[in-house]
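Every protein chain except one is present and positioned as in the full complex.
Here is subunit A:
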Amino acid sequence: MSATAKTQPAPHVPVKKEKLDIGRLLLEGRAFFALIAIIIFFSFMSPHYFSVNNFLIMSSHVAIFGLLAIGMLLVILNGGIDLSVGSTLGLCGVFAGFLMQGVNLEFLGITLYPSLWVVVLLTCGLGAAVGIVNGVLIAHFKVPAFVATLGTMYVARGIALLMTNGLTYNQLAGKPELGNTGFEWLGFNRLAGVPISVLVLIAVALLCGLMLSRTAFGRWLYASGGNETAADLSGVPIKRVKIVVYMLSGICAALAGLVLSSQLTSAGPTAGTTYELTAIAAVVIGGAALTGGRGTVRGTILGALVIGYLSDGLVIIGVSAYWQTVFTGTVIVLAVLLNSLQYGSSGKSR
């Protein structure tokens, strides 16, 4: 987590030159302090919690939500919402599984076994396509984001179920003689002791952080989320920005789908159900405003870690799954309360 916390400073955070206000600091760094509090609490409660290995395992769980949450952050910064990411995750997982089984082209009488990188690229392409459908519906046909992505959420889930007839692909390992092995690499392997999935998350977070703070596109995204008409009149291509944002969210969902099915060594059509809500929660806990224009990758990663470490911690100390849900919900509501406190006071600055 130390690496992910080092993303670029938020471009919108006003630089305070006065003396540091403790209350303000606690408020703005709330996700970070919440994370520290969670780690300290569970370290006292369980001897197994505070170990490098456990953190790495928990982080590999966080990777799934983290990837979804980064895509969701981009959409929320734009002032939208993407309810389809959970289904896109499921669909992309199934699609990857389908490719790993071999594509049987009956009219040619051959079966294609695409290599792993082709599978990854095609799957990301599918995620991007779902995102583009969302983006075009929202930007060009003026369908409200909530409704458009609700629709694709159902459609994507339905297609995933149709593709497998409701069953799960289990043969994801591939065969050496076909040259398509290595699918489990994403979910199980480690580089220098760090799970690949965590490295993927870090890479995506760094790229998105860079994109938001240092590219013209990032600025356009913040601007069109903050005030779409003003951005439009300033020459920002708001429709293109919107479509790209949903496309990126779709790609993030596809990556999460690949990681999840690799971790589970199976691709089921119901994978990722309700994950979109967890992703939204992570973004909100990370301090982003649902009205758009405010939020950072750093905050979102912290938000994902808070949710992940909290629920894994509850599992480790043996709290029932029902209580976990109650706790997660409470954290989300608290986060939103603090958000309105922060933006409510700064919005009235004279």
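The working rule: a contact is a pair of C-beta atoms (placed from the backbone, for glycine too) under 8 Å apart; a residue touches a chain by one contact, two chains touch by 3 or more; residues count from 1.
One rule holds in what follows: contacts and distances are computed from a predicted model.
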Per UniProt, the name of the complex member that is left out, chosen from "Sugar ABC transporter ATP-binding protein", "Response regulator", "3-methyl-2-oxobutanoate dehydrogenase subunit VorB" or "ATP synthase gamma chain": "Sugar ABC transporter ATP-binding protein"
Among A:222, A:246, A:275 or A:309, residue touching the chain not depicted: A:222
From A:51, A:234 or A:340, residue that would touch the chain that is not displayed: A:234
Footprint left on subunit A by the chain that the document does not show: 11-12, 14-15, 210, 214-216, 219-220, 222-223, 225-227, 229-237, 289, 292-294, 346-347, 349-350
